[in-house]
Structures are given as structure tokens and as C-alpha cells.
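Excluded from the complex is one protein chain; the other protein chains are retained at their positions.
Entry: chain A
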């Protein structure tokens, strides 16, 4: 009957040591307890009002208790940050406690002193001058309170108050531009396969004076993408439109990028693009990936968080196993288009786990759905190409020796790759090698010796990795032929080599990893001489 149940009374009685409180007594006490509670709260509210607040605090309750000559309840100070909350004890329906965290004494002592709270002060401003509020930052913005609407206008006039209402600025667009815009949008929506559309794209990519239309185009693109996700030709046309706009040297598109990016990324990683089987959404994703990449390349210096945000979005899509496989494909393509470095840093570390997930999808016996299997293979292909691109790029980096004769380019490479693989096999730390730099000739001799020694082992490894023995033999002989020239080159470029060694260690590992993951299908991405020496 009262809001304080008699169980509460019983529990409280027990907590203060009265174990044999009769239920009748509890029942009789309950209403009185409620009345006293209300009384205390009434006083507490008075204290709150006199502190000119609308929020009751524990201090108010304490002072109300003091008014009644009751000891205040200690330990419940309501801090400004986190209010104390009662938690339900596990396993008990009606037992609550205040969560009181253990604090390590050491932590308290070692913690840096908190900042001293700012001292109270008074600032002065004009709230009104002869009844009119000046528009200064200290005053509440007037516009928020009095929205300039048509209906309010006459009312204010009646009051005789001078009110300055500004109409929103109109963007004036010439008739020609309007026509142009209408034409383009119509083409995009209905006839994107016509020759005319191609010409329109060309015009968009080159014409000067289109800049006033950019906000309209961005709006148009955003709208159409959000509405037409099932309309494949439209999406493709829109992406081509974006591409053309990006190409146009007279358009200053930066301010609209933030509106444009979401639609573009949608076309890259959306779950479904188009609703027919015939829609080649892979193509659209590939194309969009290049669009994204070009945006990143062009504007990353203006928006320095553009690429990080983009990669974060894409990586998120890539690493989420719940996403559809098509979304993974888009994400991989996007990341790949951003450059081999991105792939190496973000995709390759996750390759192994991802491929493990992907494998069952690709096998005929595990995945019966042809469509799904096809998709999985697509993703596999995308991954392979991304990874391959990255390793290819990696390997291409090295031959930048000063004035190298054409033939020595790959000789040097060969040397590096070779020594790298040797390193790997020996598990010899690079520091040691670098330490030996002082005596270069002995080193190279040394390493060539090692080579000969270790070759069988390397060979064994490679064959375990399912490579063809024939390749290996070839590469082996080739290697031996080039050794003399190589040594000459090394003599000439110690410093560069030093750097190269450090890098090549990484790429060697990378190569090995990729090889383990993809098997020989990675070979096409490795320039033949390097591959030869790798093997």
C-alpha cells in the first residue's frame, strides 16, 4: 500500500541488528517511513530552491536531514561527473549496492595533480540597450528564437519594431547553364548508353564555365545514388559523370567532395548494385575504385584526413566477415587502387586469415551455389592481383642505382633477392651483414659461398612450395652467369646497397608470405629475373 514495501523495512532492520522484527511491526512502520521520507524530500526541495537550482542534489538531502537534527548520510556526495548508481547484486532480485571501486593507493599518489579548478569570476555584458538586444556573442542568438518566416512578418510590423529580415541568398544560374544541366541529367538517367552521353562526358571533362553547376551535380549524384542502387546503368553513368567532373581542370571541386564521397564509396562497397544477373557490377566497382583513387591522389594534400578516413571505411568493410562477398571485393579493389603501399600495410597482414575464410567458399565441394563460388573466386582474383601489384611495385623499387647499364639492372636485383632469400633461409639478422660492410669483397665472396652451400636447401624449400623444378634450374644457372658483374656493381655502390638491404629483407619476407598463400599464381607479378633468383 505504501511505496515502501515491508520487505525494505525488514531488510533495514536486519542491517542495524534487529533480527526479530515482526511482520506486523514492519507493516505498521512502512507507511510512517514513507511519510518521513516525503517530509525529508519536501525539506530537501526547499533547500534546492533556496540554492536557486532545479536539480536536487545529495547535499540538499543532507541539509534537509540536518534541519531535522538527523545525521546526514555520508559517502554519497554527488560529484559533477558521474553520479552514484545502485547496482543490483547478482543472483538477488532485491539486493542493491553502490558500486564502489577499489582505488590503488599508489595510483592516487602517483597520479599527477589535477588542474586547479578555475576560480569564480563575473563578466559583464549588455543584455539589452533600450530594450533591444545587441547581437553580441554573449547574448543568445536571436535568429534561433525568432525564425524569419513569412507569417511572422506582419505581426512584427504591428509591434512597430524595426526588424531586419534577410532573405536567403539566391544562387543565380544562367538560362544556358540550366538547360545544360537538364540535358546532362536527362542523359544520365535515361540514355547513358548513347553516343551523345559520351560526348557529354567529354564536354564535362573539358568545358570551362561549368563551375556554377557543381553543387547541383553533387546534389544530383547524391540523390540518384541513394535512390537508384538497383539501377545499374544509372550508377555507372553517375560514376562516369563524377570521373568527368574530376577530370575537368576548370572545376574547383574540393568544397563539394564531402558530399560526393559518400555516394562514390557507396558505389564501391554497396552490397548490391543493380538487380539483374547481367549487370556487371564488378566492372562498376573496378571503375569506382579508380575514381576513388584519383580523388585521393588529387586532394589528399588539401584534406589530409581524406585518405585515412577512406581507408578506414574500406578496411572496415574488408575485415568484417559479416559483409557480403561483393562488398569485400569492392573494398579490396578500392584499397588496391590506393596504391601498393596501402595494400602492403593493410591488406597483406590480414591475407592469411582472410584466405582461410575464403577457401571454403571457393571449393566446389563446400560451396554448392555456383554464383557464390564465382563471387569468391572473383575476390580471390582481386586479392591476388592486389597483392601481386604490391610485391611487383616493391621489387621495382630497388634498381634505382646510379647510371646503371641496362643489363645490370636486374643483375643487381638478382643479387639482392638472392641474398635476401639466403638471409631468410639462414635466419641471419641483417645487422650482422651490415656490420660486415667494411670488407666488401670478402663479404660478397662469403655470400656467394653461402649461396652455393645453401642452394640445395632453398631448392628443397621451393619444391615443397610446389614450384616447378625446371624453373629453378634455369634460375640457378642464370644466377651463376651473372655473378661476376654483380660483384663489380656492389663495389661501386656500398651506401645504396646498405639501404637496399634493409628494404629487401622486408620484401623478401613479403614475397615468401605471398608465395605461401597463393602458390605459384603469384609468379606472374614477379619480374622474371627476380622470380628466378627467388626460386
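Miscellaneous remarks
Rule of thumb we're sticking to: contacts are C-beta pairs under 8 Å (C-beta built on N, C-alpha and C of every residue); 3 or more make two chains touch, one makes a residue touch a chain; residues count from 1.
Methods note: contacts and distances are computed from a predicted model.
Candidate names were "Large ribosomal subunit protein bL21m", "AP-3 complex subunit beta", "Proteasome maturation protein" or "Transcription initiation factor TFIID subunit 5-like", and the UniProt protein name of the unshown chain is "Transcription initiation factor TFIID subunit 5-like". Here one chain is not drawn; of A:7, A:39 or A:182, the residue touching it is A:39. Contact with the undisplayed chain is limited, among A:131, A:249 or A:321, to A:131. Residues touching the missing chain, restricted to chain A, are 1-2, 31-32, 34-35, 38-39, 42, 46-47, 49-55, 57, 59, 63, 67, 80, 117-133, 138-140, 145 (touch as defined at the top).
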